[in-house]
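Dropping a structure here in structure tokens format, bear with me for questions.
Every protein chain except one is present and positioned as in the full complex.
Order as written gives the chain letters A and B; numbering starts at 1 within each chain.
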Amino acid sequence: MKNKPDNFHFQAKTALNNPSLQQALSKATTHILNKRARAIQELTDLETLRDRARRIKEQTIAQLNHYLLQLESEVRKAGGKVYWAREARDAQRYIAKLVKQKKAQLVVKGKSMVSEEIGLNEYLEKLGLEVVETDLGEYIVQLAGERPSHIIAPAIHKSREEVALLFQKKLGTNPEAEISKLTQVARERLREKFFQADIGITGANFAIAETGTIVLVENEGNIRFTTSLPPVHIVLMGIEKVIPTLADLVVFLKLLPRSATGQKLPSYVSLITGPRRDGEKDGPEELHLIILDNGRSRILSEPALRESLYCLRCGACLNICPVYQKVGGHAYGSVYAGPIGSVITPPLVGLYRARALPYASTLCGACRDICPVKINIPHMLLQLRQGLSYRWNRNLINPGYWLEKLLTITWSMGMKDEGRYRFGSKVARLLQRPFLKKQKISHLPYPFSRWTKSRDFTPLAAKPFRIWWEDNQRSSKDHERAD
Amino acid sequence: MKEQTDKTRLKLLKRLQKALNASPSANVAAGPCPASSSRACSVATPNLIPLLEEEITKTGGVFYLARDKEEIAQYLITLAKRVNAKTIIRDNSILLQGLKLDGVLNNEGLQVIIDYSGTRPAKETNEDKAAWRQPAKDAALGVTSIEYILADTGTVVIKSRPGLSRTLSLVPPIHVAIGEERQILPGLEALFSQGANLQPGSAVIFITGPSRTADIEQTLTIGVHGPIEFHLILLPDE
Partner (left out) sequence: MKAHLFVTCLVDQFFPEVGIDLVKCLRLAGVEVHFLTGQTCCGQPAFNNGFWREARSLAKRFIYLFEKADLIVIPSGSCASMVKVFYPVLFKDDPILLARAQALSQKVYEFSEFLVKLLGIETVASKYTGKITYHDSCHLLRELKIYEEPRKLLKAVKGVELVEMENSEACCGFGGIFSIKNSDISAAILQEKIDRIRATDAKVVVANDVGCLMHIAGGLSRQNLTIKTRHIAQILAAD
């Protein structure tokens, strides 16, 4: 069964009950966070860089049309083709047409979140193509028939033993769980694919409007292969990936790798401008840039959510999130997991379907502190929660919602007036009596049973503070009078 | 393939404009971006070689400061012998031509292929295509010149062009980059402040160390798709 955002609670529980996943998650997130912390420390002007990066994103997104049109014209000048896709199916169809025209049989892919978002692999496989993910993590995940569970470390949930078993089953290799051997297997298997492929598909980390340049950041070299060998290169990018100039890129190249993998620079940064030029021996004959909306304009039109479009997809907020650390990426049931995923999934797939995600956060704010462009994720989660409570959506016909609403209204009525508050606190003390055993409350009725399942509840004190205060005031007045 | 009809394109642009209007300049601070304080200037640069060496070593690459041109050939021979290489592929740059490597290497029994620049036929058969790629596939060493060297990250910048194919620094298991001291820049800022020079070719690649991955258990593994070894040989200015 495929994970869905609708089933967050169930999927989270499954993850919590999976000890090997728990171990893998804890090890991996701790490791990446430590590396990041070291790399970030080297930046003496970190706050300036973050502000600058955010400002560039703000200003670009505010004039998105302008920069996208500039990008389009520059890509065309460089000999590339540009296609504007409103929905996932527009992009799918365009790629299908290309596939047909080129009589393509084999497609190699570099890691692209957007292609996950539009379900491109399944779509192309249905058309009878062989689609091969070439990033090692993605390759593992594809062989396992799963989805990536982390933006930058797709197979973060798998141990080396699991990978070895998977390779044995799918590729018939030795079940040796040595990481260098497993990597070697991928190198050999995928090398041939690169040479045979008819089409290479990648995402884009950035697209430079000024020069029509696509920027791709990676460590393995698979993206370089994907953009160098197949005769056709298709770039899939979300509308938010454009930045104005090459000079702007500096800031992002300083922040992105450090935030993502704790590196100063990754092994390879490719700046691709158009297809290969006359006389060049390799590089694609054709370069197609697909600019995809697919719900992003909905985010754009919501002032409260707009800054989620500034996201660089570094994955740092996933690593630091206490919830992600416990449930991993698959639990979210969305292409975009973790804190930023909980913000952008609802506008992309619908508020009702993703209704559990805005609540999948303690609002601790660690994501905002670690974000290289200072995206205020907790505030946006609050906005989404608000939307779920009042805006028309299917949540409003959910009995759980009404129970919550009833409790909230009753509670807020009780809090609105001193007399009611005092009365309420007396009633609550009466109500807690049957549950009070040895100064502890270990069982409460639904929904509070969810607390007492694993934690005791603090009983209401015999007397509220205000009673003490009033006595204290009275006795000090008495003292004054006595004096 | 035909360019997209203007209709869908305009529809999307219109949709974006509408979305932008719905929240005009939401959360946008006015004024210019704050300047980055570390905008390094290249005037009076200190000796960047020690930093460069340190950074390259950190990323798992090998740095070699050659005393003269002859040493480069020796370095390549030693390297080729270590890995039992038969074939070396190199670009056709003036720098590499000037090193007169080929004869010396040939004498050691090493075949040197020079990356070819010429026009590919318009209609290529699959055999043609395979033939174009074969040399890089066969070579154990890819030797290239470079555009720039960034000291503070240990990075080399290569621009593809006829005679310096993308595959040279990618397909052979060992990539040897040969650069000159004058090509060293302090870092990214300096590179992009010379933006005009970086006017992109079809592909400009920043290479920092060998190919690597940490996709299994976050354990660093060298050489997944790209070169397993990366060497930078630096020729000091005279």
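Convention: a residue touches a chain if its C-beta (ideal position, glycine included) is under 8 Å from a C-beta of that chain, and two chains touch if they have at least 3 such contacts.
These figures come from a predicted structure and were not determined experimentally.
Contacts of the undisplayed chain with the visible chains, over the whole complex, involve A.
Annotation: of A:229, A:272 or A:360, A:360 touches the absent chain (contact as defined above). Listed residues A:42, A:122 or A:404: the one in touch with the omitted chain is A:404. Contact between chain A and the unshown chain involves residues 9, 12-13, 16, 322-323, 325-327, 358-366, 368-369, 379, 382, 384-390, 404-405, 408-409, 411-412, 415-418, 421, 425, 428, 440, 442, 447-448, 450-451, 453-461, 463-470, 472.
Just so it is clear, only the chains that are shown with their structure count from here on.
For the pair chain A and chain B, the distance between C-alpha centroids works out to 31 Å.
Chain A makes touch with chain B in their complex at residues 24, 27-28, 31-32, 44-45, 48-49, 51-52, 55-56, 58-59, 62, 64-65, 68-69, 78, 81-86, 90, 97-98, 101, 134-137, 140, 153-156, 158-160, 163, 179-180, 182-183, 186-187, 190-191, 194-195, 211, 213, 219-222, 224-225, 227-229, 231, 239, 245-247, 249-251, 253-254, 261, 264-283, 288, 291, 293, 297-298, 300-303, 306-307. Partner chain A is touched in their complex by these residues of chain B: 1, 3-4, 8-9, 11-13, 15-20, 22-23, 25-29, 33-38, 55, 59, 115-120, 129-130, 132-133, 137, 152-153, 155, 160-163, 165-167, 170, 188-189, 192-193, 195, 198-219, 221, 223-227.
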